[in-house]
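One protein chain omitted, others in place.
Moving on, here comes subunit A:
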Amino acid sequence: MQRAGGSETEVTWEDQKNINKFGRLNNRFHELEDEIKIAKEANENIEDASNELILTDEEVVRFQIGEVFAHVPKDEVEMRIEKMQEETSKRLEKLEEEKESILAQMAELKKILYGKFKDSINLEED
């Protein structure tokens, strides 16, 4: 049968699964970028707080716990801030790792899908 222009590459269930997987990864990638931005901001805030703490000469610091500001001795505040710093930087690291892994998977899928469909498919951000 003559192919009169326009690609007639058949889309198999495997291809559909790959396309869907790419879509999922892309969505997760954007979510991760937002989460990373928020985590970085939180990190900066904790940095600033920690610096302020060093500068202050008060013995009791008003530290926010929940919705209230509790009067907490400076040492305890230092410990709490350190713990928060650790948690946030660990979280940030995990997010960055996930982002790398997703980018790698997306590159793989792009190779496969462009390889089969060439121009009939567009996987770029507009």
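Criterion: a contact is a pair of C-beta atoms (placed from the backbone, for glycine too) under 8 Å apart; a residue touches a chain by one contact, two chains touch by 3 or more; residues count from 1.
Here is the rule we use: contacts and distances are computed from a predicted model.
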Quick one: find the hidden chain's UniProt protein name among "Prefoldin subunit 3", "Two-component response regulator", "Vang-like protein" or "Protein LITTLE ZIPPER 4".
"Prefoldin subunit 3"
Name every residue on subunit A in touch with the hidden partner chain.
2-8, 11-13, 16, 19-20, 23-24, 27, 62, 65-71
